[in-house]
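All protein chains of the complex are present and in place, except for one that has been dropped.
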C-alpha cells in the first residue's frame, strides 16, 4: 500500500494519493496535478478514481485536469448537481488493489460533503483510515456558515450528526485524514499537527468536547469566519468544472518600461517580496502580498478580469507564485518584472517607501500622545483575543470596502500579527492616496513579547 | 510540528525526524545521514537529540555520524553498556519545542529496547504517537531469538509484557511508528501498509490475538528466523560505535582488464543487474545480487576484509548500491566496471550464461522424469507454505555452507519466489563449479499462477 | 551573453539558446521544448526569435511548440514554402540584446539551408560564431543525397560553394556551432568532439581537404547514407508544422494480461532493455531496441498508425523513451508494462530467449565448419571497413524488406558493432519465425579485440 499526503501550502490543503498493487486513487486533487501523475509513474500505478469530498470553495479542484491526463473516473457526494463526474451514493464501495473505500455521507460543511473510510482487505473490513474532507479536522471542525445565516443552524446540526453519529463510531483507532491543515480559511484554529486519529480528536478536539447537540450548534452558529469574494468564483468553477490548463502558465519577463505601461493600461501589480523589502522600496500602486500569503489573500484583492503583474524577490519565486495563483483560478498570469525592483530603480523610475515601525517606536509615539491611528487588520478572532487600546479594527480583506472609516489626515500605523498582512494593509492605503502610513514590524507578536499591555 | 518518515529501502528500516519550533529529534538515524541534515535545514531546526530504540543488528546505526555533523546528544535504552551516547531511564522525559517524548522501556526484542511516546503539549499529556522500535510492527512483533535458544522464552515473555502491559495501555487512539516495514529481517510477515494505530494492531495484528502470555510465548519460541552472519559485525559496530565516514565512498571505475586483475587478486565481484540480464551474460565467478537485494542478502555472502567490485546495469545504480553497502558496514566499496558488461564483452573477455527456465519448461522436464534437481532457496516459512514435490530446500543464505548436500552431477533448477534469490543461488553454484544450473523465472509465484500443484 | 548547447541524445541533435540582456533566440529547437523555457526563466529572458537552419528530416522540429508557449517569431531560410513561420532573406540581420545574427544562405544539404553568423556588437561586427545547421559539422559535412540521385551533383556543388565561399571566409577564428554531433544520421563520421572553429575544420576536417570543387563533388556523390522511412513523415511535419503537444504523453502502465491483449489487437511491443536482458528473457514478437537506440532505429521499424507498447528495464527509463519517440513524431505512446518483464513471467506467461554468442564461440563454430550463417547488420561503411569472411550483409534497417535473402533453415549469428543492433536484427528474425538465432555479444569490436581476421 502506498499512502502519500500532498500538501498545498498557503491554502493548507491536503490531498491524498493511495495506491495498492497497480491501482491508485486520488482524493481532492489540486489543479497543478503533475504531482499525482509523477507519483503514479514512480509506483507504476494507474489512477483509477478521483474522489472529491465536497465542492470546495477556497481553491479550484483539479479533478478534471487530472482526469484529462489519466482517464480516471471522478466521483462526487450526493446532494448537489455537479456538471462533471458522477454522483455516488452513501455507502457505495470502491475497490482498488487490496483496498476498499466506502463513501460515508457527512453533510454539515456542505450538503454534499462525503467522507471516505478505507479498509485494508488483507486484514479485514474494519476501517483503518477516514478521509473527512472539511467535516473534521485535527483540532477543529468544518465551518457551517457557507449557506448563509438562515441555513447555519441546519448545517451545524447536520455536522454534529455526521461527526458524532457517523465518523466517531468508526472507532478511536481510525487514522484521521482531513482536507485541510493549519492556516486554512475553511476552519478555525486547526492544529499545526497533521497526525491524528478519531480517538485523539474525541478527547482533544475542543469542538468535540461540546457533546450535546445544542451546545455544538450554538457554538457553531456564533463562530465568525471571513468569506473572501473569490469563493464565488471557486464555487462556480467547482460546480461546473474549471477550464483545462494542460500546463502551467508561462509569464513573460517585462522590462521596467513595459511593466510601467502595463500598469498604466490597468494591469494590477502584486509585489510578493517580504515586508522589509517592500517597505524599503516598491512601485507606486502595487499591492504587497508576500509570496506565501498569495493563497489566502490574493482572492480578496486581485480581479479576475485584469492582467496580473508580479514583482519578485528573485526568479525562484516565480513558479510558486504561478501555482498559488492558478489554484485560485487566475489562469493567466501575464508577466513579471525581469530583474526585479533593481531593474526598476536602475532605470531611475520612481520608487516609494513605507516606513517600518518597531513596537518600541509605536509605544513611544502612542505614549506621548501623537496623533497616530493604530489600524489592526487581523481577523476578528485574533482581535478579540487581545489588541492595543484605542486601535481601530478592520480586517485586511475588508479594508478597501471600508476606507471611509479610516481618516486620510492622520498618520496610520498598520498592525497585524507579525507584519505581513499589515504590509498589505499599508499598501492598500498607499494605493488610495494615504500619505503617512507605517507598518509595525513584528506586529502584535512583538508587542506582546515586549511586554506591552493589551485589551480585550 | 514536523513529522517525517525516512525509509531505507531493502532493510525496510524506518527512522523518524520530528520537529517543533526550532528543535528536532531523530529516532534511529541511518548511517548515510545527510537526509536528516537536509530536513533540519529545510525547517531551520536544530537537531537536539538522537534516540536509539535498541542496538540494531541488521544495519549500522547513524547516531555517531549524525552527531558528528550536528552536535546532537545520543540516547540509548537501559540494560546494555554502549560505548557512546548516554543511557536513559525508563520514564525519562525529553522536551523539544512544544512536544515531549517519554521513554518507555519495552524489552523483549532485546533487553535494552525502549519505545518513545510522544505528547503534543498544546493539547495535553496524552500520548499521540509511539515509536516502538522492534517491539511492535504493523502486523507483527519483533523477533525474540537473538540471544539464542536459552533466552528465547524469557525474551518472549518480556515482549508480551512490554506490548500488553506497557504499549497497548497507551490507548487505541495512539499512532504506531515502528522501526521496520515489510521485508525486514527483524520480524516476520510485517504488513505492506505503514499506517496503523495501537487500536488497529490490538484487533488486526495476528500475533496480538494470542492474548494469553503462554500462547504468545509458545508462538514466539517456535518461530524460525534467519540470522545472517553480518549481524555480528552490526552488533559490534552498534555497541561500540561504527567508524565515522564523513562522506559516502567514491568508487573508481575500472577498465575490464583492471577489473579482471582485481578479481584475480581476490576481490569479490557482485553483479547487481536483474536476473534476466545476469542470466544472459555475466563474468565468471561473480555473485548475482540484484540491486534491491543487496540490503538483505549482501551480508550473507560478502566478506568485510576483501575489496568489493560492482557490475552495474547503468551508472545510476551506483549511488544506491553504495548506500546499501555502507548501511551494512561495507565502508570501502573499491571499484565498479566502467561501461558495464558491454565494456567487458567488447574486449572479447569471456562471459558466462545461466539458462533461464520458465515454469512450463520446468514442469515438462519434471513430468517426463528428467534427472533434474529442483533446489528451492526460499526461507523456511515460505517453503513450509507450499513447494514443488521432490524439491530440495536450502535457504540461499546457507547454500555455500551446505553445498555437499547438492549433487554436482545433476542439472539443477534453482527456484525461489520470483527468480531473484534463485539467481543468487545459481550464481553460487556456478562459482563452485556446478555445470548445468538453471534459474526458474517467476519462481513459485509463476508455478502457482500456472496452476501447478504444490505440496506442504 | 548566455550561450547554451542543448543536446538531444540519440539523434545527436544540438540546438542553441543564445541570450543577451533580456532577449534570447533559439536555433533549431527540439519538440520537447520545456528546456528552453526553463533557460529563459532562469535568465529572466524573453525568447524573441526561433531560427531554423533547414527543414529537418530526422526529427520533428519544436519551433511551433516553443512559439506556442513563448510567442516567439519563427524564421526559415529561403527556397522552400513552409506553411508556418516567416521566410528570411540571405543577409537579413536580427538584433537581440547586444548581439546580432546575420543569415547566410548555405544551400547544399537542402536548398533552403541557412547558417547564422553571430556578432558581439560590443566588440565589433566581426562574426564570433556561426551556426551551420547541417552544412558543416565537426569532422564532416552534411549529406547531399536527400533529393535523390539526380540532384546529388547539384547539391554537392552547392554545398562546396556554401562552405568554401561563404562559411570559411568568415575566418579561422570563428567558433563552429553545427546542428549535429557524432552519431547523427545526417552526416557520416562526425567527430565525438563538439568544440571546433572554422580554422580547425579547414585544417582537420577530412572532407574539407578536398579543396577542388570537382573532387569534393565526386566524394559526396559516391558517399552512401541510409534513408530511414520515417524521414518522409518528418519532412511533411516540418514543412507543414507538426501537431501541438502541449505536454508530453502520459502512458498507462498495463498488467501483463492487458499488455498481451493489446499485442493481440495489433499494438507493437518494443523492448528497450539492453541486449543481455533481452536475450535472457523477452516477450515473443517484441522488437529489441535498447533505450538509446530508439532515436536512430525506431523510425525504421515502428509504424505511426498502431499503438506502441514499451517494455522497460525500470520506470526511470520511461520519460527518456517518451522524449525519444515524441521527437520522431510518435505522438501517442499508449502504454508500458507495469512491473516489467518480471511481472510478465511471474504471471507464468510465456517468454522467449535469444542465445548470446561470444566471439570465441562464433569463431569456434565457424572454424569447425558449422552450418551457421553470420549476418552482419551494420551500415555499409562499417561493413566496407572490414567484416568476417563469408558473412552476409544486410543493414538492420533493411532486414524486414530483405528477409527472403536470409535462409530460414540455417542457424543465424547476427552481428553488428557491439551487439545492440544485432539484438534488433535477431528480434526481427524471431518475429518472422526464424528458430535458431544468436546475437554475437561484443560484435565486430570484440572480434577485432580477440585478434581474429577480417576481410574487406
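In this document, chain identifiers A, B and C correspond to the written order of the chains, with residue numbering beginning at 1 in each.
Just so it is clear, a contact is a pair of C-beta atoms (placed from the backbone, for glycine too) under 8 Å apart; a residue touches a chain by one contact, two chains touch by 3 or more.
Since we're looking at a predicted model, the values are computed, not measured.
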{"item": "Touching residue (missing chain; options C:204, C:218, C:236 or C:453)", "value": "C:204"}
{"item": "Full-complex contact with the absent chain, from C:172, C:405 or C:432", "value": "C:172"}
{"item": "Residue, one of B:246, B:433 or B:451, that touches the chain absent here", "value": "B:246"}
{"item": "Touch criterion as defined above, residue of A:206, A:280 or A:411 at the omitted chain", "value": "A:280"}
{"item": "Among A:219, A:345 or A:383, residue touching the chain not depicted", "value": "A:345"}
{"item": "For subunit B, the residues touching the chain missing from this view", "value": "22, 37, 41-42, 44-46, 69-71, 246-247, 250, 252-253, 255, 315, 318, 338-339"}
{"item": "Interface with the unshown chain - residue positions in subunit C", "value": "1, 3, 120, 122-124, 126, 128-129, 139, 171-175, 191-200, 202-204"}
{"item": "Residue ranges of subunit A at the interface with the undisplayed chain", "value": "273-281, 313, 316, 341-342, 345-348, 350-351, 353, 356, 358-360, 418-419, 441-443, 445-447, 449-450"}
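The rule is simple: only the chains that are shown with their structure count from here on.
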{"item": "Gap in Å, rounded to a whole number, between the CA centres of subunit C and subunit B", "value": "44"}
{"item": "Centroid spacing, where centroids are CA-atom means, of subunit A and subunit C in whole angstrom", "value": "49"}
{"item": "Residues of subunit B engaged with two or more neighbouring chains", "value": "none"}
